[in-house]
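Note that this complex is displayed minus one protein chain, with the remaining chains in position.
Each chain carries a letter (A, B and C) given by its place in the written order, and its residues are counted from 1.
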Amino acid sequence: MSIFITRETRVLVQGITGKEGSFWTGHMIDMGTNVAAGVTPGKEGQSVFGRPVYHTVRRAVAEHEAGSPPCSLFHRVLPGCGFEALDSGIKKIVTIADGIPLHEMVQIRAAAKVEGALVVGGNTSGCISPGEAMLGMFPYWIDRVYRKGTIGIMTRSGSLTNEVTAMVVQAGFGVSTLMGIGGDPVPGTRFAEMLPFYEADPETEAVVIIGELGGTMEEEVAEAVEAGIFTKPLAAFLGGRTAPKGKRMGHAGAIVSGGRGTVEGKVKALESVGAAVADRPSKVGLFLRNLLDRGLTY
Amino acid sequence: MSIFITRETRVLVQGITGKEGSFWTGHMIDMGTNVAAGVTPGKEGQSVFGRPVYHTVRRAVAEHEAGSPPCSLFHRVLPGCGFEALDSGIKKIVTIADGIPLHEMVQIRAAAKVEGALVVGGNTSGCISPGEAMLGMFPYWIDRVYRKGTIGIMTRSGSLTNEVTAMVVQAGFGVSTLMGIGGDPVPGTRFAEMLPFYEADPETEAVVIIGELGGTMEEEVAEAVEAGIFTKPLAAFLGGRTAPKGKRMGHAGAIVSGGRGTVEGKVKALESVGAAVADRPSKVGLFLRNLLDRGLTY
Amino acid sequence: MKLFEYQAKAIFQKEGIPIPSGYLAAPFEAAGFCEQIGFPCVLKSQVLQGGRGKAGLIQVVKNSAEAGTRIAELEARGVKTILVEQAVPIARELYLSVTVDPLRASALIIASGEGGVEIEDLAETAPEKIIREEVDITAGLQTYQAVDIAYRMTDNPDEARQAAKIIQALFKVFSKYDAELAEINPLFVTESGELLAGDGKLVIDENSMGRQPGFERTRDHYDSDMEYEAAQEGIPYLQFDGEISLMCAGAGLTTTVFDLIHYEGGTVANYLEFGGPNYRKAVQAMELCLRNDSKVILIVTFGTIARADVMAEGIVDAIQRLRPNRPIVACIRGTNEEEAKKILEAAGIEPLYDTEEAVRKAVALCGQGSAISGADDPDGRDGGEV
Partner (left out) sequence: MKLFEYQAKAIFQKEGIPIPSGYLAAPFEAAGFCEQIGFPCVLKSQVLQGGRGKAGLIQVVKNSAEAGTRIAELEARGVKTILVEQAVPIARELYLSVTVDPLRASALIIASGEGGVEIEDLAETAPEKIIREEVDITAGLQTYQAVDIAYRMTDNPDEARQAAKIIQALFKVFSKYDAELAEINPLFVTESGELLAGDGKLVIDENSMGRQPGFERTRDHYDSDMEYEAAQEGIPYLQFDGEISLMCAGAGLTTTVFDLIHYEGGTVANYLEFGGPNYRKAVQAMELCLRNDSKVILIVTFGTIARADVMAEGIVDAIQRLRPNRPIVACIRGTNEEEAKKILEAAGIEPLYDTEEAVRKAVALCGQGSAISGADDPDGRDGGEV
């Protein structure tokens, strides 16, 4: 099994006719994803890989009544298109789009909470369950990364995802579901909010978090473990340990600020609840072997 | 008994230190209303008729923890002070204030729906249960109007309230609860939304609606009766029958527009569900006698 | 407050809604602007009444001679300002408005891909063609909603793109200007495929005027000098041509008295609200009534904050200062009504307590002519002069 998306999950692609949108729609379908329809204003009547295109999400949903599909937002076809999916009753939304204004993203996250929906992203590659389905854009054909298995992976970083996942696979494991929660300062869904899904998934044996300095999401994961919300083995990779304080290196989320948000604080919080925190990607694989061996001998 | 307010209901008065606020607070207390505290920013530490004054509703509520009181807003102490009461958890709010901007009132009504609160007004004298308590400003000492009894009265008009109620009393009846829903185009609570309270009140035998041309509130009352939400005898007074169409006479709510909102349409809708609709205030009393005699012989 | 078409269109244009090119002109300037724009062009009288087309207040003119004739006709009808616009070749007419839904507590966009000026007929004959979209007034209009409405108005992507922008701009106007109503009717689709606001209606919420500076009511907003003057005093006033001058408190009660007079066979000279914030303005109110050719002044109040004794004092004061030349019927009730009774009696005025009785008395007095002391001017024209 997999979390968030299965082969049966019906997918709507916002921005399906764009260059990136159609390219990755093709790959999602190749991989077995059940893409039902797409949306691009002004392109209703066209089709992409045989999937009908509609002007708006509302029209697409109305035409595909049997259950509202989750919805992958490719490039931001309109300002606020996250609201379009939410207001159309879609409960699982992946926001590939980057560059979403901060205040808009706060509004989208607030609206999703009210609606009981999950908005993943923005600025993410999406999520993939190797061998099952993909809601996003991953080079699933690179077998030394996207191998089916039992490790759930959550990541804040696009560029580290392949790097760390390759180490997981190299250590003899595979991936149940890889979830990119996005690199913007306010992701629609936070690490800790995904943990219950991994906890409930019988095929996920352990979870790896690819964190980052800044923010408090790793600390929240530690709190969730402490609260018993997540009980499976947990490993993490946290980079940025030698970054000079106050130097801004990339993402806004990487600004070191206040007492929380430091790598040291995150490592301490995670280790205090039994997580194995790696300082090199290669150690993630080693830690997983230890954690799962221990888990098995109990 | 009475609806909305009893002798036990703890009342918070926003704008208690103003001229109107303190004058009517005195009368509310004289009549027996349980005024617990008041609010005027900058006046914390003062008292009005022995009631403590706080800077903000939040502070007042925090100091009076045993149940949040309903709240009568006297003159608008701050823009958006309806939100202050709502956000402080108060569920019954009377907005005496007039001149509330239309868009703000729409927001307040929308927020009240989300919170499951009742905001009555703005631009109303409030509500009174003669012999019990008053949340607003009524000359309760005029005995030929504010006599305790069994008739529920709802009104959109300030000036007609005394006129019509005097006729009800003259016909031998009294008032259970008189509820001024306010004269602005978007009242926080509508006639039909108050009906369930009158329906549930064992001391209310019949309800009189003092309507007005414009809007669709009288039609909504007819729909509520049709739907069985209200089953007691119902009378109404509707003025404006000889008003020239399109002439604007007073309130914005009195603009005749579209198919609904005409006096003829309202009369037809109400009569079709068995209500007695008077064209003169004096007939209201006569109709009530007929309705209740009929009711009593059943 | 309802704005004139030219005011609404200026705001529309500022917020990005295309409008036909045109000039605002006094009648004497209008012919010159017609020549400048070229023929055919349109003369649009800037008056607030609805149905201007059917009333002949909008005229398409094909040449200079016709323009001259029509301008003279409009001027003769009292039109003081004309919007001279290019006559755009129209392919179709759409409808678009933003208003408030009091029941749902939301903003409401109403649109149609047909209809234009016939929108009300369409709403009756083919209600499914009327598009209604609720908008959260706090969050505002989402772009996707504008796009969705646009594609329900037209299947043509080029038109829809324009429509979506206009919908967003009109909603912005609605929000920014605290509008009760922002309407484009008709919304033209020109033969070359452009969308243009053919008309503009913008009604600003009265309660928001304090935070919407820059709008002033001028004489042009009123049907008569009297209504304008009353408005300057803050007194709601409507002119009629009957026999009884109303001087009543509150819209609901005044409207009811208006009804009762008609039920009793009487006629109304003027509607006047003398209550609420005006309850100390008895002199100004009575002066307005006396300028009418009425036979009786009927005063009906039943006040709470507007205390009966203060009103009675004001009326006695007004009578002493204005010496009205016609009978006064007074039915003043409410807070301190006992005090009011004494004041009126001391001034020789009979205090009544029953509205219907007061109305009957006023109607009866109309049959008798004036019968009060000081009625030295029987036709009443000078009665209001102090």
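Convention: a contact is a pair of C-beta atoms (placed from the backbone, for glycine too) under 8 Å apart; a residue touches a chain by one contact, two chains touch by 3 or more.
All figures in this text were calculated on a predicted structure; none of them were measured in a lab.
For the chain excluded from display, the touched partners among the shown chains of the whole complex are A, B, C.
Of the options A:113, A:268 or A:289, the residue whose C-beta touches the omitted chain is A:113.
When the full complex is taken into account, the listed residue touching the unshown chain is C:139, out of C:26, C:91 or C:139.
Of the listed positions A:9, A:22, A:40 or A:125, the one in contact with the omitted chain in the full complex is A:125.
The chain omitted from view is touched by exactly one of A:2, A:25, A:40 or A:162, namely A:162. Considering A:56, A:95, A:129 or A:216, the position touching the chain not shown turns out to be A:216 (whole complex).
For chain B, the residues touching the chain absent from view are 41-44, 55-59, 78-81, 83-84, 87, 107. The omitted chain makes contact with chain C at the following residues, 138-139.
In the full complex, chain A touches the hidden chain at residues 20, 98-103, 106-107, 109-110, 113, 125, 137-139, 142, 156-160, 162-163, 166, 183-187, 190, 210, 212-213, 215-216, 220, 239-243, 246-252, 254, 258-259, 279-282.
We take it that only the chains that are shown with their structure count from here on.
Set side by side, B-C and A-C show the greater C-beta contact count at B-C. Separating the centre of chain A from that of chain B, both taken as means of CA atoms, is a distance of 52 Å.
A separation of 28 Å divides the Cα centre of chain B from that of chain C.
If you average the CA atoms of chain A and of chain C, the two centres end up 57 Å from each other.
Residues of chain B in contact with at least two other chains: none.
Across the assembly, chain C contributes no residue that touches 2 or more other chains.
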